[in-house]
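One structure is given here, and the rest of the page talks about it.
The complex appears here minus one protein chain, its other protein chains still in place.
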Amino acid sequence: MLLITCPNCGADCAETELAPGGEAHLERFGPGSTDEDFAGYLFTRKNPKGVHFERWRHAFGCGKWFHAARCTVTLEVFGTYPAQVTEPPAEIVERIRARRPNWEG
Amino acid sequence: MAHRLEKGGRLIDRSQPLGFRFNGRDLEGFEGDTLASALLANDRVLVGRSFKYHRPRGIVASGAEEPNALFGVGAGNRFEPNQRATTTELHAGMEAISQNHWPSLDFDIGAVNAAVASMLPVFSAGFYYKTFMYPRAAWKHVYEPFIRRAAGLGKAPSERDPDSYEHLHAHTDVLVIGGGIAGLAAAREAAASGARVLLVEQTAHWGGRALAEAETRIDGVPAADWATARAAELEADPSVVTRLRTMAAGLYDHGYALLYERVSDHRPGTPGAPRHRLWRVRAKQIVVATGAIERPLTFAGNDTPGVMLAGAVRDYIRLYGVCPGRRAIVYANNDDAYRTALALHEAGAEVVGIVDVRHDAEGALPEMARALQIPIHEGRGIARARGGKRLEGVEIGRLKSGTEIGGAGPAETVDLVAMSGGWSPVVHLYSHCGGKLAWDDTALMFRPHPEAGAPLGPDGEINTRCAGAANGELTSAPCLADARMAGRAAAEAAGFTPGPELPVPAVEEPAEQPVAAHWFTPSRDKYAHGTKHFVDFQNDVTAADVRLAAREGYESVEHTKRYTTLGMATDQGKTSNINGLALLAEALGAPIQKVGTTTFRPPYTPISMGAIAGQAAGPLFKAVRQTPMHGWHAANGADFEPVGDWERPYCYRREGESREAAVRREVLNARGHVGLLDASTLGKIAVKGPDAGVFLDRIYTNMMSTLKPGRCRYGLMCNENGFLFDDGVVVRTGADSFLLHTTSGGSDRVAGHLEEWLQTEWWDLEVYVQNVTDHWAQIAVAGPEARRLIEAAGTDADISADALPFMAFAEGTVAGCPARIFRISFSGELSYEIATPAGHGLALWQALHAAGEAFGAMPYGTEALHVMRAEKGFIMIGDETDGTVTPQDLGLHWAVSKKKDDFLGKRAQSRADLIRPNRKQLVGLSTEDPAEVLPDGAHAVEDIDAPKPMRTIGHVTSSYFSPTLDRSIAMALIERGSERMGETLLFPVGEDKVIRAEVVSPVFYDAAGERQNV
Partner (left out) sequence: MSDAVSALDGRAAEPRPGLRLAECGLRGQITLRAGDLASSALVGAVEAITGVAVPEALSAGFAGDDRGAVWMAPDELLLFVPHAEVAGAVEMLEGALAGTHHMALDVSHARAVLRLEGADAAETLAKGAPLDFSEAGFPVGRARRTHLGGLAVGIWRRGPEEWELVCFRSFAHHLFAWLETSGVEGAEVGRFGV
């Protein structure tokens, strides 16, 4: 039962208030893309042991999507940030590096 | 024999006798007794039969670790099987029955299992895997019936549970689990630091083991008194919440804990009181002060009734004033068990000796025993316990080596063995959530080893620590010191500044000599192989079973557990796991640390299903949505069916009418006159913004931006995989605003889908989306008389064919209610859907019925709706679609734009698999026998003589009897369906029956669409 802070409204959320949305920062491939790119977008997902960026929706709350940087081993939440970005913000990356010096992200 | 003492018993109230029944016999106990102590007080030493061998078994323990004393407790609708007598508080009128025997506890025919066990492989380690393989026919006729009869413990209750249960969410800074001296000390320190503390104890009393330890004094008073006084202080502290009868069942991520409070088990039927309450706690920090559990010693006949754990014997004497025997022997590898000898002596029992596997029992406690003239047999072991339903005596021998015991030593006639193989910290909760353990070769225990891993909070820092005995500190002084530190550390980690240290409690207790490793006591002659040396009492696993598993190559403790079933009973091996894995390590010649433990999983002890369900039972089982007209439906014969979260009328039955007849009447009436449908459940989503058109063009497969204000268009939604997932009519309500209709079950899903794309991909678009489903009641008026009915009800909108043509929209009032009128049709008839704010819904519904009387209007339900849409060949999401169906599969090419650059699903719809020619396509089916209705889901085959399993070419997606056409109709998804018009397909439907049907167009009625365009 994770405890994650929604960066959009600031509420500390029980996991039951959230809906998971899978891997974050996927690039959408649409019409005109190669079969390989499109299949990768549809089906290929990372499953790292360690630092992971993922999407959540504060479903029983403000309804907004956000991103979380989380360790899949210890479940440590390095930080959360709004969904309207294509890569993790610098301060999140910095925090991860401080906690995981060997991270090769 | 076991008996009640003349005096003593800290927890019982001798002025309050309680009558109870055990196996139909009236017995008496006292207020404060557990069922176990009351049974022992009545000399009920034999309490049950073991699971596999049906061996006679007695009470072994005094707490949650009890493996044997499981009863059916309660009567009638309050009967519950598998209740541990040691944790069941006695109340007046309690009824208990023993389990797992037939025909009676004293004479059990299943005990023959034990007799054959030595001759057959039945029941030895891995018996499931070896025995039931051959001969093949034996499975059905011998093994399965036998296992079915033998499997399962206790009887399931047969009546509905009358009690209520509930959940409670609680938040605290520091959760302290365990109300012994460690928990009390930790809670005290944490509270002194200013933290909010929640302190819970699984039993009905504070103090834990301290209540039974007469030799320990803290701050100059007996440990029990110290604990009671500290508990009283904490109960009065406004920053501390205390709960008795509350067991921590599990610890989960980020400081989440489940606590199981037994609110009224001890006072059943208390009005309004839930029986159990499941606490869902979120704690910043957790202190696990759950104490330790004593280990049995593994010797021949150690399961004979009358062989008990030494600590438990002490508990029964000091807590309940019950002495479990008159002539006792203590068998131990440690000093602590000597306290039991002292307690027995004090209770007037004859302690004929203390058998100590160690050669040098010279500590303070042995000296106290010697002072009482109790003989101590050093370097010896119990070679065998004799007795059947009751212990008769023991044979003692000199221990020579791990596998050999000396010739006949003294044989003693005793009725009680108090055994102690040392103590194991209760690390279960700590281990639930990532706490790692290390084997301590001196203290002979697995203890928490946070350096290798500990439960963590969301910040990645340790949020759970063990304290006291749970942390491996078994004697009071270090236990208290450890707990105080844990309490302070927890408060500090929760963000509080520790206050000045509280005075250190002064502990006086006898010093203890080290425990000695002794995992198996050899025996002589026929039991020498360990076949009667029980490790797991509840699952009847012996030392021989563990060794056999090791010989057969089961090196992993997890495999051995499953192969032997060690630790897999309802007690989850609380008394057996450490002994079992020590034996395994010995057999493998590996260190215990390397063998490791099996995985600890919640719950700590079984909790009730009711507690897990909480309030979600009976009418609150599921949140069901009701329309504003729900009461009217219920009062007018509606048969409800669930549609998504909604309750909708399936049909309205008149007196004496069958469902089929009602549906037929409703369909024919709508087609012939006019019908009224409560369509309020239809999803409605408002979309507004300068980019609304652009957005909807990407969401729907067809073009929505070109829709004119005041007009409607049917639209399809696909996911990125190209598969259809919702459909409905889109209305343009203004220049930059739309109203989307979704399926009844789909409004939340679709609203979420729109938000997801707006927020996470197209956040540059200026669009707002709002789910307004519940704001509107909606009524479909369908049938040739629809227009006249609405006009008769009174409307200020012009709903004539010219002013409001098919797929147009108008606003106004109907019958005095504000209304949005949509000229749309799911029945194929002249049809209007009228939306009014929900608070007017019932009034409008009633007004339309009143006006409709003159036109023969009737309400119709979802089944008539389905029949009529199927007659028209309209698809239904969830019937014709299953998440793998494209619009093209359903012949809906016309609703998929070829002009748009992009929409969700467009790219996928050019993938090879989605354009292959042999995909299943929607067709209609016309059975050869018009009265035969194909079963939903029936599969079609081309060659009925093909060997099984046959290749099927598709399946029926919708199937009805059409009252309009007076014949059956069906839709199906069939491979290359569009090329098969006129072909006859075969549907084997079981029992050699084959239904033949011709492939036809799915539009069965009014193919030209003339009826809706009038």
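So that you can tell them apart, the chains are marked A and B in the order they are listed, and the count of residues begins at 1 in each.
Keep this in mind: contacts are C-beta pairs under 8 Å (C-beta built on N, C-alpha and C of every residue); 3 or more make two chains touch, one makes a residue touch a chain.
Fair warning: this is a prediction, and the values are worked out from it, not measured in the lab.
Across the entire complex, the residue among B:S104, B:T270, B:T706 or B:S800 in touch with the chain not shown is B:T270. Across the entire complex, the residue among B:D43, B:E362, B:E392 or B:D774 in touch with the chain not shown is B:D774.
Remark: the omitted chain is touched by one listed residue; of B:C817, B:I834 or B:A970 this is B:C817.
Where subunit B meets the omitted chain, the residues involved are 164, 166-172, 196, 198, 241, 243, 270-274, 277, 279-280, 282, 614-616, 619-620, 622-628, 646, 686, 688-690, 766, 768, 770, 772-776, 813, 815-818, 837-840, 842-844, 847. Contacts to the hidden chain, counted on subunit A, fall at residues 8-11, 14, 16-17, 60-64.
Note that only the chains that are shown with their structure count from here on.
Centroids built from CA atoms put subunit B at 29 Å from subunit A. If you check the complex, the residues on subunit A that touch subunit B are 1-4, 14, 19, 21, 28-33, 35, 38, 41-42, 55, 57, 59, 63-65, 71, 74-77, 83-84, 99.
Taken in their complex, subunit B has these residues touching subunit A: 252-256, 282, 434, 456-460, 720-721, 752, 755-756, 759-761, 763, 901-902, 906-908, 910-912.
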